[in-house]
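Only a single protein chain was left out; the remaining protein chains are all shown in position.
By letter and in written order, the chains are A, B, C, D, E, F, G, H, I, J and K; residue numbering begins at 1 in each of them.
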Amino acid sequence: MSDHVYKKIELVGSSKASVEDAIQNAISSASKSLTHLDWFEVQEVRGHIQDGAVGHYQVTLKVGFRLVD
Amino acid sequence: MSDHVYKKIELVGSSKASVEDAIQNAISSASKSLTHLDWFEVQEVRGHIQDGAVGHYQVTLKVGFRLVD
Amino acid sequence: MSDHVYKKIELVGSSKASVEDAIQNAISSASKSLTHLDWFEVQEVRGHIQDGAVGHYQVTLKVGFRLVD
Amino acid sequence: MSDHVYKKIELVGSSKASVEDAIQNAISSASKSLTHLDWFEVQEVRGHIQDGAVGHYQVTLKVGFRLVD
Amino acid sequence: MSDHVYKKIELVGSSKASVEDAIQNAISSASKSLTHLDWFEVQEVRGHIQDGAVGHYQVTLKVGFRLVD
Amino acid sequence: MSDHVYKKIELVGSSKASVEDAIQNAISSASKSLTHLDWFEVQEVRGHIQDGAVGHYQVTLKVGFRLVD
Amino acid sequence: MSDHVYKKIELVGSSKASVEDAIQNAISSASKSLTHLDWFEVQEVRGHIQDGAVGHYQVTLKVGFRLVD
Amino acid sequence: MSDHVYKKIELVGSSKASVEDAIQNAISSASKSLTHLDWFEVQEVRGHIQDGAVGHYQVTLKVGFRLVD
Amino acid sequence: MSDHVYKKIELVGSSKASVEDAIQNAISSASKSLTHLDWFEVQEVRGHIQDGAVGHYQVTLKVGFRLVD
Amino acid sequence: MSDHVYKKIELVGSSKASVEDAIQNAISSASKSLTHLDWFEVQEVRGHIQDGAVGHYQVTLKVGFRLVD
Amino acid sequence: MSDHVYKKIELVGSSKASVEDAIQNAISSASKSLTHLDWFEVQEVRGHIQDGAVGHYQVTLKVGFRLVD
Partner (left out) sequence: MSDHVYKKIELVGSSKASVEDAIQNAISSASKSLTHLDWFEVQEVRGHIQDGAVGHYQVTLKVGFRLVD
């Protein structure tokens, strides 16, 4: 890493399956329009409840990517 | 959501299997005595260690539900 | 628990598979050189992104173990 | 205040009008089933957006009340 | 909410009138260029003082909106 | 600990004598109506001042107990 | 702003009317004995409950002012 | 409490004896020059170690007092 | 400052030289594509270690700028 | 203090008697294998409940000591 | 340190040059009217941006000093 600059954006991914799947959904979405995605940081895990069970996991994460000069 | 009021309670679910399973166990327990369960927020993930491996995941979460007028 | 004293160390486990697997990897590593491992507390979940997908989960956790008199 | 014991519960009040109104709605709801309500502490202010405007304010607050011996 | 992905941006709204007005100003600004605005979360309330009185309320909030596939 | 579920409630104990006594007062109060009390976590220590001295210690704590199936 | 130095003090304003009024009351009080008041930062919003309604809003805020050379 | 305004100052009391004694020392010191002391909030407990034992407890606390009109 | 609205973005600047240089690098990068940059807030200071010395300082900061009407 | 370097470790002391006694137990344990112990910082106070009373206080603290060149 | 009592005040130092210079400016200002200054704790680093570069570093710090009996 030389003197690069990175930007962090905040996303919320959701999934009926798992925390990991919600993270992956957010990263897949970000990779559609951004390149040089580098790392993520989970900020919060929450979700909806439906019929006495987890309906969706909702994971807030920050995604860091390198700004191209 | 009109001018409803919600209450949040704090539960700790445990599971030998996974973080998600511990969350589901807590929500299942809450749904036995409460209705209108709406959302959950994970507060903390911890657990016991047994024989050099995870013995139980313990997930503290807040569960929100609507108060019936 | 009588008047025992415990020590907590901070580890980062990584895994391509899941958050739980990263936790287990850190605990397995700790159990190679330490005995009386008792509990863990997740501090942070983050990871690397490769080719638009999660490359590795990196889970920071504190591991508590009893100090032998 | 002698050696009394207090309990704190966590509520979310909502209102289309204002933060203060959301607080008051939560307290009014609590006062239907609880006595000796004493104080509140705002934890979080958030809300829904509808048609480019605030739809509802949602105020999370803790409400403290004295436990009767 | 199916497996949608949301983005959160951070804005600071200001107003001479009230906290609620500052929130509304920020949301109105965001709605000029963004659609699917869904929720907001207040992060901080501060302001300037002029002539021994509140000059402006400045409210930092996060605004969440759904990313269109 | 198998797959049990625990609930945490938040209490404020007060005492003229000491922090420990305020904690004990809150736990004694909780044990009148709850069984399976398991652990407590101190959240805040504060108090009133009277005549240039501590009038009361007020200790906010969370009390965890196992929910009976 | 050249190399000035500022001081921040912590005040609690109270009001029966609103959060904004409690903020203004604290600033008015500070302006009686201090000059160069510049900004405020809200730290906490809480209050007393009387007869099932908000009795007083109590707003803790920091007030910053420039130190005169 | 009508529309009074309060000020909070931050003190560190120390004591060889106990946490409570360090709190009391700080409050005694404040009461020498201030009136209307009303409440305190503990911020931090730390201390020095001497010869393998606690040398001094150092308790940081905020002390709130009413400003006289 | 009238009723303007500001946006805050999160950047990570890096530098082999100093914390200040990493901050400046991030701001220089932001100024290439944004106008009305107004203030920054440091969120985190970290870095890489190479050969027993600091390899790079990495400073996470939020940068605030005014949205043009 | 010239350009010394210090290390901080995290311990949990327990005691049936008091918070202070749990702190002292942790420090006594640390002093068996470490020299130059200098200060401690309390991180958390919690404990077990037995028969409606405090069974053990458990105090998490960081202990700082100077590294010998 | 025997049973002394310390007070902490909160200052904001500013400098065009560096974080360290802003800290020093605040301490120099405090030392004009206070004696027995003992330590400082950095709370926040922020600053103004001018013409795509750091205009001023603004460092908020707490300054502790011993109260004379």
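The working rule: a contact is a pair of C-beta atoms (placed from the backbone, for glycine too) under 8 Å apart; a residue touches a chain by one contact, two chains touch by 3 or more.
Fair warning: this is a prediction, and the values are worked out from it, not measured in the lab.
Going by the touch rule given at the top, which residues of chain K touch the chain that is not shown?
Output for chain K: 18-20, 23-24, 27-28, 31, 37-42, 63.
Considering the whole complex rather than only what is displayed, give the residues of chain J touching the chain that is not shown.
These residues touch the chain not displayed: 1-10, 62, 64, 67.
In the complete complex, the non-displayed chain touches which residues of chain C?
On the chain C side, contact with the omitted chain comes from 9-16, 25-26, 29, 48, 56, 58, 60.
Here, only the chains that are shown with their structure count from here on.
How far is the middle of chain I from the middle of chain K, if each middle is the mean of its Cα atoms, in Å?
Here the centre of chain K sits 22 Å away from the centre of chain I.
Taking each chain's centre as its mean C-alpha position, how far apart are chain D and chain I in Å?
It comes to 38 Å between the two C-alpha centres.
Touching two or more other chains, which residues of chain D qualify?
Residues 9-10, 18-19, 48 of chain D touch two or more partner chains.
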